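Let me begin by handing over the structure; questions about it come next.
Omission of a single protein chain aside, the complex is shown with its protein chains in their original locations.
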Amino acid sequence: MSRLAHLLKARETGIALALVLVVVATTVKNPAFLFSSDGWRDLLLTPSILMLVAVGQAIVIITRNVDLSVGSVVGLSAYLTGRVFIDLPGIPWPLVFVIGLVFGGLLGLVNGALVAFAKVPALVITLGTLYVYRGINVMWTGSDRINSSDMPREFLALGTSSFLFVPWLTIIALIVLVAAGWFLRTQRAGRELYAIGSDPAAAHLYGLRVTQRVLAAFVVCGALAGLAGVLYAARYGTVNSQAGSGWELDAVGAAVIGGVAIFGGSGTVWGAAIGAYLLLTINRALPVIGVQDFWQRAVVGVLILGAIVLDRVLAVRQSRRLTEARNR
Amino acid sequence: SDDGGSGGGGDGGDNLAITFLPKNLGNPYFDTSSAGGKEAVESFDGTFAEVGPTEAAPDAQVSFINTLTQQGVGGIVVSANDPEAICDALNEARDAGIKVVTFDSDTNPDCRDLFINQATAEGIAKVQVDLIADQIGGAGEIAILSATANATNQNAWIDLMKDYLASDYPDITLVDTVYGDDDDQTSFDKTAALLQTYPELKGIISPTTVGISAAARYLSTSEFKGKVALTGLGTPNQMRDFVEDGTVTAFALWNPSDLGYLAAFAAKALITGEITGAKGDTFEAGKLGSFEVGDGGTVLLGDPYVFDADNIGDFDF
Amino acid sequence: MTTTDASAPARVYRDYAHPLWRRLLFTREAAIVVLLVLVYAVAAASVRNFAAPITITYLLLDVAAILFIALPMTLVIITGEIDLSVASIVGLSSVTLGTLHQAGLPIEAAGTVAILVGVVAGAINGFFITVVGLPSLAVTIGTLALFRGLAVGLLGTTAVTDFTEFWTDLAKSKIPGTPIPSVMIVFVVLAIAFAVLLHFTPFGRGIFAIGLSSEAARFSGVKVEQTKFILFVLSGAVSALAGIYYTLRFGSARGDNATGLELSVIAAVLLGGVSIFGGRGNILGVIAGVLLIGILGSALRLANVTSDVINIITGALLVASVVSTSVLAWVHRKRIGAGIKKGPPAPAQD
């Protein structure tokens, strides 16, 4: 099969096409959507942070788990970022990225350990830690908040400035995406994540290190949410105790729209990333197209349903084709 | 000093346990008003407390009001997320002998004893429209970035702004009103969407402190900085950077600290029986002097104050 | 017809391996009920004003919507599915009620339509899940956004508040002579209906069988798809009913009513001992779970504990409850060594 044919048949292609369509349609209606420096920047920038979270989420979902606590992790790590700048004045700002990653990773480790060792369903555990992490956040933050004046200018500049017309945040998100995509596709450990999600019992029989890999997936997911928290602080400049709340459903939604099967084993982080872009770009495009503020959620809902139905139709078609191929 | 249920009866005298219930916690505007309230309550030896939900959801305040009713506090000072949803809970509190003062955002008049109005709605609407008209030269497209879609005070102001625009500035068109839900990130993203949707946009009014600071932050780094005017209601501390860097020329607000201070004294006056909340009652409000209850059980703090580069340095809240 | 050898001593079959008290005492539900009573007793003794009857009124009014929705959610989760769209259906029903009432319909008629809207919403979920065959988690994430979007879109900035006082008062009224809200009568009737349906009907037996092994259920003549469809419709209808209550209680019909309630409902149901893998759970435990979260919140708020700490405690309780079950099961397995347990990852067996 030629590369082109392969590309055309990939699950992600349809969703990428939908994204292009949305952008083109909106731009035709209002050229500023794409052809203004802000329009271009926001197109790339706005979804970048969610994209990081969606990539992490996709990795966890591929192992047939789910992490509902990501929104709370984003919030905690965003606040931590601000606190670090306030409490450790003069700290070189690149260091906060490391702090955010490690901190998020630790929170992910808690989730992963509970899921992998106690063998309890990820949905329940991470629903619990969603509350706990957010509660800790609120307790810690109180009615305090981080203002942009609390953070160094160079750090805040990351949230808006660009390099060769591509915003820095987008570059960071893309680097992570490429790394994750590369890892999942070309590394043994990455392939094992798929195997585990595809059939956990078989993975166990096969001798794969299921516990360890699932744990690692949660740590990575947490770390990426932590990184997203740092970027959140840079992008929005103000952080209160509710930062990132509700992102868990956006992240799961992005992954599902992007063709990551909710029962594990298939899908790519590329799909999840495109899903995140589609979700947020639609959000931004709808007002431009003239859909009233209030109806946007409904359109997003229809879109999610459409995406999973499409995915299902394709899957059924493929399995029928495979069955027919067998009865050759 | 506050041990929770301390209210019940005090020491034979009046129950001066006064609790502030803002729309949500973690909102600098309300932090300031509560600070003013605390100062006032301490000045007359009452017991101050602040409780509230983390998100400005309409129904979230009800269980807090219920709890306060059970605790038997002397007075509740509340800024309503929804004019109706908390009404019954407040009335139950009043039935239990608790005095209810609303401030900042009112409920239906029959669910509270007094409303402390930061400024007349007309005055608030007028000052913002005048500011934007001045900044965009009296003509062009403007938009409004509000708080939640159901916020009582914002909706009232927006209606008045529309009337005032129609009558006094026919050359200004209000193209859209969007809602940032008093959430930083949402307000930020809505600002971006506004600027893209309306390339001809000349100005934005954001009659909410969360909205205006998020919008200012977006504008300050965008190509529209200095081209699209922004005004509305903001706190000096949040807006200082943007006034200094030229994103914003002027914005308005009353002193939220004074607002809280006055509300606390109003609650005290009600509790001690100094006033009943009827029109014409007068009471002393410490450092702010004497106030009179106006129509509909409303007490007016004063006129909104306009902050600009010249005076912003004088304020810290 | 018998294969029993006449000479062999007849085997005696006990109904239960353990006496009744042991079977009742050593269950998740019993643990939750005991915890509930304990928390109530401790709170009544140590938190000022908690023992007052009014606490019960407020508490029940607060958790009523969760109690309602928890009933069908229990059944849905026992079949191994999940419904995340319930809170959005509450919003949609609230908006329907408000708009129609504003348009001049009496509450009775508007309420009936609102429930029908809930039924339709549930049927939409059911259609995608049972006919198209999509995972319920994904479907209801989609309809969570869709239904909420419709609700918010329909009413926009307005809120309908001019409900007849008779109805808004009714929603908050108490059963005369007791601190118990009258809405609890409706709840008790529904709860009994759901408990009977789940625990004492062939339909209920089918629900459990589906949750434990949908294949074995199908081979036993259980109509798996039909059962699930009915449950999603029930979930929609009861959520709509909760929406009506919610609207009348607060006297305010708004699109964003009850945002985020789905997670509270699911947390309470899981705390009440329902297994997220399906097949296990009971209505009594779930009611105790909802009340436990409610009482904890109410007592802690009265003790001036802030809502963040309440959230932490709720979340920790949820995690602890599943982890403890899993640890207990592990200990149990270690002791009697049975190799069969539901839930991944289990080694494949011959």
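Read from first to last, the chains carry the letters A, B and C; within each, the first residue is number 1.
Here is the rule we go by: contacts are C-beta pairs under 8 Å (C-beta built on N, C-alpha and C of every residue); 3 or more make two chains touch, one makes a residue touch a chain.
Here is the rule we use: contacts and distances are computed from a predicted model.
Chemist: Tell me the UniProt protein name of the chain this structure doesn't show, selecting from "Sugar ABC transporter ATP-binding protein", "Pimeloyl-CoA dehydrogenase small subunit", "Nitrogenase molybdenum-iron protein beta chain" or "Ribonucleotide-diphosphate reductase subunit alpha".
Modeler: "Sugar ABC transporter ATP-binding protein"
Chemist: Please work out which displayed chains the absent chain touches and list them by label.
Modeler: Listed by label, the shown chains it touches are A, C.
Chemist: I'm checking contacts with the chain that's been left out. Which of A:37, A:292 or A:319 qualifies?
Modeler: From the options A:37, A:292 or A:319, the contact with the absent chain belongs to A:319.
Chemist: Per the definition of touch given earlier, which of A:98, A:157 or A:205 contacts the omitted chain?
Modeler: Looking across A:98, A:157 or A:205, the contact with the absent chain belongs to A:205.
Chemist: In the full complex, which of A:192, A:250 or A:293 touches the chain missing from this view?
Modeler: Of these options, the touching residue for the absent chain is A:192.
Chemist: In the complete complex, which positions of chain A touch the hidden chain?
Modeler: 1, 186-188, 191-192, 194-195, 197-199, 201-209, 261, 265-266, 319, 322-323, 325-327
Chemist: Touching the missing chain, which residues of chain C?
Modeler: 1-4, 10-11, 13-17, 196, 200-202, 204-206, 208-209, 212-213, 215-223, 279, 336-342, 347-350
The working rule: only the chains that are shown with their structure count from here on.
Chemist: Drawing the touching chains as a network, do you get a line, a ring, a star, a complete graph or other?
Modeler: Shape of the chain contacts: complete, all pairs touching.
Chemist: For chain A versus chain B, what separation do you get between their C-alpha means, in angstrom?
Modeler: 36
Chemist: Roughly how far is chain A from chain C, going centre to centre by Cα mean, in whole Å?
Modeler: Those two chain centres are 30 Å apart.
Chemist: Mind pulling the residue numbers of chain A that touch at least two other chains?
Modeler: 138, 241, 294
Chemist: Can you list the chain C residues in contact with two or more other chains?
Modeler: 152, 156, 306-308
Chemist: Give every residue of chain C touching chain B within the complex, in rising order.
Modeler: Residue positions touching the partner: 48-50, 52, 54-55, 58, 61-62, 152, 156-159, 161, 168, 172, 246, 249-252, 254, 256-259, 297-298, 301-304, 306-308.
Chemist: Which positions of chain C touch chain A when the two form their complex?
Modeler: That would be residues 82, 84, 128, 132-135, 137-139, 141-150, 152-153, 156, 255, 260, 263, 266-267, 270, 276-277, 306-319, 322-323, 325-327, 330, 343-348 of chain C.
Chemist: Hey, which residues of chain B end up touching chain A in the complex?
Modeler: Those residues of chain B that touch chain A are 25-28, 30-31, 54-55, 149, 176, 178-179, 183-185, 188-189, 192-197, 199, 213-214, 217, 221-224, 237-238, 240-241.
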